[in-house]
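Shown here is a partial selection of chains from the complex, left in place.
Per-chain numbering from 1; labels A and B assigned in written order.
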Amino acid sequence: MSIVVQNIERADASVADAFARFGVATVHEAQGRKGLMQPHVRPIYRRAHIAGTAVTVSVPPCDNWMLHVAVEQCQPGDILVVAPTSASDAGYFGELLASSLMARGVRGLIIDAGVRDVAELEVIGFPVWSKCISAQGTVKETLGSVNVPVVCAGQLVNPGDVIVADDDGVCVVTRAEAADVLAKSAAREDKEAAVRKRLQAGELGLDIYAMRDRLKAKGLAYIDAANRD
Amino acid sequence: MSIVVQNIERADASVADAFARFGVATVHEAQGRKGLMQPHVRPIYRRAHIAGTAVTVSVPPCDNWMLHVAVEQCQPGDILVVAPTSASDAGYFGELLASSLMARGVRGLIIDAGVRDVAELEVIGFPVWSKCISAQGTVKETLGSVNVPVVCAGQLVNPGDVIVADDDGVCVVTRAEAADVLAKSAAREDKEAAVRKRLQAGELGLDIYAMRDRLKAKGLAYIDAANRD
């Protein structure tokens, strides 16, 4: 059954927005190394960094009809997350749909399939993370669903979840955990800032993290090159 | 048998040149969603956008001898299209061959294999669309053919066909259809310009394209999130 779920509950906007201060690697670590999409989903241009709330779309392979349906469900601060029901490298999305989404305040697109008009998308500043770049046209024949749970690039995404995306990839934070993960992300960044200074000053991670004893206990041996065979 | 076909008939130069005004996605759609090479063929640098007439080369795997033969068959406005007879990621082409092609007015290279010297190629402004970037050297031992029909990245290319290439990929337009597809590309672009304005103003594709009735007829249901289980 093909459905459009309206009036979904979204993660708190102030929380979702605040994630844009943190990189995907930080958020992924802060929530216990989960939520990261597979690395084949890449940004079409570098230096984009967004956070927002997911509007999800389950689409048939090579059919982009439901994207038009999804636009209407978007509101400012959203990020569109599109997952085909079977693998496709067709170009579901281009500059016209981006114009439409920008008019509604949508911040970007995550799609486990192809995208086109990438030069224009960079010019107008609409970031996309996609499986590939492909001009291959799609049809408008078969229904899908909007705002149902989808698996996108190996991660379950529920409508309203927080999405964070940058040059390192895409991370999903569940609505329920968003505030907690945000706090942990900030804490992690603070801790890293302190470590960074010490590393830049020439201290070793071996000492900062006190690894030497555990390495020795595991049996790591130091040998002089001159003493090998 | 290895042959070099000379004096091929090319698509009309004014038509071929005019395609540079249109993106690959537009041309691909304008000719009925055909002619697009597989998306693994990617530009080595962004923002190149070329159109021209194909000089085709069928090469053995990891042997670039025929590229030297092909240079002589090129004239201003041509684009070299190279297809190995079995899969190869060797670096068939670099800056020296590019210098030679530029001296003859060739606009770029499409190759379903590897290319090298990519930093230099960007500096001198010779665009390449390739399967990969690889410095792997090739030999000069086995013949191939120039200006015979080739299958390059899944598309049949005949010598003299029009090639259009940009950040979205590579599209082939047959010589016979070039003028017609050019006209259709212009028409499509005009139509899209009108739609773009309406989308930017906030109108929905659902309304512009009058999709609502057909979606309903197919059975699309709208549900309120509050009413789900």
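Heads up, the rule we're going with is that a residue touches a chain if its C-beta (ideal position, glycine included) is under 8 Å from a C-beta of that chain, and two chains touch if they have at least 3 such contacts.
Computed from a predicted structure; not experimentally measured.
Each chain in view is the same protein; 2 are placed here, and the whole complex, as held in this structure file, contains 6 copies.
The rule is simple: only the chains that are shown with their structure count from here on.
Rounded to the nearest 5, the angle that brings the Cα atoms of subunit A onto subunit B is 120°.
Partner subunit A is touched in their complex by these residues of subunit B: 23-25, 28-29, 33, 36, 39, 42, 46-47, 49, 166-169, 171, 192, 195-196, 199-202, 204-206, 209, 211, 215, 218-226, 228. The touching residues of subunit A, counted against subunit B in their complex, run 1-9, 65, 68-69, 71-72, 89, 91, 94-97, 99-100, 102-104, 114, 116-120, 132-137, 140, 143, 147, 159.
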